[in-house]
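Excluded from the complex is one protein chain; the other protein chains are retained at their positions.
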Amino acid sequence: MSFISYLINGISLGSVYAIIALGYTMVYGIAKMLNFAHGDIIMVGGYVVLTATAAMGMPPMLGILAAVIVCTVLGVTIERVAYRPLRNAASSLAVLITAIGVSYLLQNVALLLFGADTKSFTSVVSIPAVTLAGGDLTITGETMVTIAACIIIMAGLTLFINKSKAGQAMLAVSEDKGAAQLMGINVNGTIALTFAIGSALAAIASVLLCSAYPSLTPYTGAMPGIKAFVAAVFGGIGSIPGAMIGGILLGVIEILGKAYISSQMADAIVFAVLIVVLLVKPTGILGKQVQEKV
Amino acid sequence: MKMNKLKINKTAKSNFITYGIVIAAFIIVQILVSAGQVSSLMKGLLVPLCTYAILAVSLNLVVGILGELSLGHAGFMCVGAFSSAFFSKCMVEVIPVAGVRFFLALLVGAAVAALFGILIGIPVLRLKGDYLAIVTLAFGEIIKNLINAFFIGKDSNGFHFSMKDAMSLNMEADGQVIVNGPQGITGTPNDSTFFIGILLLLLTLFIVLNLIHSRDGRAIMSIRDNRIAAESVGINITKYKMMAFTISAALAGVAGVLYAHNLATLSAQPKNFGYNMSIMILVYVVLGGIGRIRGSMIAAVILTLLPEMLRFLSDYRMLIYAVVLIVMMLFNWSPKALEWRERYSPKRLLKKKQEAKEGE
């Protein structure tokens, strides 16, 4: 019985990683950059929802909308100011470092605006928890909503990328920027759109993260951001279903590792599993094997 | 032939400038210290500056010369720091001469870090690109996590070891816990000095610069530039990758030794040995110029000094630091900024003048 309970807990933790990883993998797969600031955009989303609902008294849905708008604008602005000038830089690492700078910046702005103390977040999910097996197993409303949101977003993104014109443009840009430009695709616009979608997803992720684990500080986003990055790699970089699978697997491994091996070494276990997976399958679970040419 | 000779002279000159900067910095600081013109803050920063410069130079070997992105460099530093601090702590009474003890600790730290470099390098170097980056990050985090769960004690029966907590060591009453889990090692002798730091920095530069300009170094760079082409001309990819990775790890271990013997307490926090630190070292490398040894050294100095210089801003300190970092990156890397600098570079303006003269 406790195994099933651990499994359920793992899935609920994993679903939070998955929803962050979806936004991450979107930007990562198309703009080909590790956006270290993604976790911090999530943190900003959390503060926006908190301010909107707790301080300004807006209903939760309006708060979420506000977070989506703020994060989208923020994401596009960051891309325009800090990332775009470096897109054609001599090394792709340059933009990675700027992303770290942006991450510090967001954390410190939040620290000045909201202070360092923990804010408790009131869950925006009003669905009650489901108890099974006479109260031994509980599935929270937050878990159900997160998993549902994950599936909807995953399906939506897959459809968008495969069926819409803008989505096809994204695919083209991710394959070959130069060729895409020659085909008349607005590369800058497409990447900006990618960041807009990625940041909007970050806003939604922030709401679900903070509902499931209701504590918010300026550094809330950093660790989930890294975990989501690990999940995205786990599932295969750029693969949207991969991000979801990777996220959920990561959560389950983390919880089972804590439960059956050692709670002190939970992170070491997660990373060790990641290493083993990547050694067996060097491009992640659903990643594509790219042939190298001379 | 003549061309070739010229080129060697040029690299020799460049290397000479690099060593010269370090030695000049040392002399200037020594003069200022003896003149009493150096603040306590600056004095305290001298050893850390050497530590970070060594880290930046050693990571540049992997990122710039070998061309692989490593996000686990702090892990090697951590291993070097802990193994050497453990050694020094045990040997404080046996070897009372600080110089000898530090030298042995240095060998221990570098050797253990190199060993980890080999052990981690074997699986990691089979991967490529971002996958390699994340596996190095994973190893770095594993090292940090394990060290936090590590307990070693010493009593009359010898060493005791546990991965759970200090009580499970089952020591005699006279036992002393040396590595105490999250608290790490306290009371490491303060053996690091600025002079040792500078010597180690020079040694690091000497090793790295010589490697780069040797036959092995050219083989490593050929792997970076085109792995398949390098392989097809018979270069042993694995051997050279391992060589660069292990040397880099050993040098990071040296930096760790310097770090551990500079503070009275050593603990593996996310701040000093986590991925944050690995990324910070990467920032030095990229800001200073990938593959440019002198650049990464200077960038490490600038970025270590900057937050300390900004202390007067109090609450806004880290905010301004972030802004400066972003601006410096844009200025150093954005093609537009480079173009602008090209246009207004003093050298070019000079050249233009000369050309105009010649045209007359």
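By letter and in written order, the chains are A and B; residue numbering begins at 1 in each of them.
The rule is short, and it goes like this: a contact is a pair of C-beta atoms (placed from the backbone, for glycine too) under 8 Å apart; a residue touches a chain by one contact, two chains touch by 3 or more.
In this section, contacts and distances are computed from a predicted model.
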Assign the chain not included in the display its UniProt protein name, restricting the answer to "GSCFA domain-containing protein", "Monovalent cation/H+ antiporter subunit D family protein", "Amino acid ABC transporter substrate-binding protein" or "L-serine dehydratase". "Amino acid ABC transporter substrate-binding protein"
Residue among B:L32, B:L203, B:I237 or B:V327 that touches the chain left out of view: B:L32
Which residue, A:A116, A:A148, A:A179 or A:V276, contacts the hidden chain when the whole complex is considered? A:A116
For chain B, enumerate the residues touching the unshown chain of the complex. 21, 25, 32, 37-45, 48, 141, 145, 148-149, 165-167, 181-183, 186-187, 190, 259, 262-265, 267, 269-272, 274, 288-289, 292, 294-295, 298-299, 301-302, 305-306, 308-309, 311, 314-315, 317-318, 332, 338, 341-342, 345-348
For chain A, residues touching the missing partner are 2, 5-6, 9, 13, 50, 54, 108, 111, 115-122, 129, 131, 135, 138, 140, 213-215, 217-219, 223-224, 254-255, 258-259, 263-264, 266-267
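Basically, only the chains that are shown with their structure count from here on.
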If you average the Cα atoms of chain A and of chain B to get two centres, how far apart are those centres in Å? 31
Chain B partner, complex, touching residues on chain A are 34, 36, 82, 85-86, 88-91, 93-94, 96-98, 100-102, 104-105, 108-109, 111-112, 226, 229-230, 233, 237, 262, 264-265, 267-268, 271-272, 274-275, 278-279, 282-284, 292, 294
In their shared complex, at which residues does chain B touch chain A? 63, 69, 123, 126-128, 130-131, 134-135, 137-139, 141-142, 145-146, 148-149, 163-164, 226-229, 232, 275, 279, 282-283, 286-287, 290, 315-316, 318-319, 321-323, 325-326, 329-330, 332-337
